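A single protein chain has been removed from this complex, and every other one stays in its place.
Entry: subunit A
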Amino acid sequence: MAIHFIICFNKQGILRLGRWFQSSGHSLQDKNSLAQILKLIMSRDSRTQSNIIDFDDRTKLVYRRYAGLYFVMGVSLEEDGLLYLAHIQLFVEVLDLFFGNVCELDILFNFYKAYMVMDEMFIGGELRETSKELLLDRLTQLEKLP
C-alpha cells in the first residue's frame, strides 16, 4: 500500500506542491504525464463525477478540490480509493490547523513548511501518523527550531 505521488495545484493548473515517491517505480513525474493528469482532473465535474479515476494501466488518481486547490494522490489500481480520499482529507485538515485557515498563498509562500507537514505525515508514500493532535504538537515544535 503506497502512494506514488502527491500533488497539489491551483485552478489555473499551476503546481504548488509535488512529491514523487520513487519506490513505486512509476512516478509519472515527467512534464507530459503531469500535464495530462492536470488536464484530466480539471476537466471533471465535481458534482456529478467521482473523485477516483483510472489514469493508466497502473495508476489511479484520487483527488479532491478545496476552494481553488486540487489535491491529488496517485495510487495503484488495486488500492482502496476511499481510503486515500480520507488521506487527502486528513492532510488538508492538518495543513488547515497548522497554518490556521490555510489558503493557496500560505502554501505558495511557505512551501517548505507544507513539505514539512507532508513529510511528517507520509514517509516513502505511506501514511505514518493519523493523530492530528500528535501531528500538530510535533509540527509546532519543528517550526520553533531555527
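Just so it is clear, a contact is a pair of C-beta atoms (placed from the backbone, for glycine too) under 8 Å apart; a residue touches a chain by one contact, two chains touch by 3 or more; residues count from 1.
Note that contacts and distances are computed from a predicted model.
Asker: Suppose you had to identify the omitted chain by its UniProt name; would it be "AP-1 complex subunit gamma", "Protein DIS3 homolog", "Large ribosomal subunit protein uL15m" or "Trafficking protein particle complex subunit 2-like protein"?
Answerer: Listed in its UniProt record, the absent chain's protein name reads "AP-1 complex subunit gamma".
Asker: Kindly note down the residues of subunit A that lie in touch with the hidden chain.
Answerer: Listed in rising order, the touching residues are 1, 14-19, 21-23, 31, 34, 45, 48-54, 80-83, 85-87, 89-90, 108-109, 111-112, 115-116, 119, 123-124, 126-134, 138, 142, 145-146.
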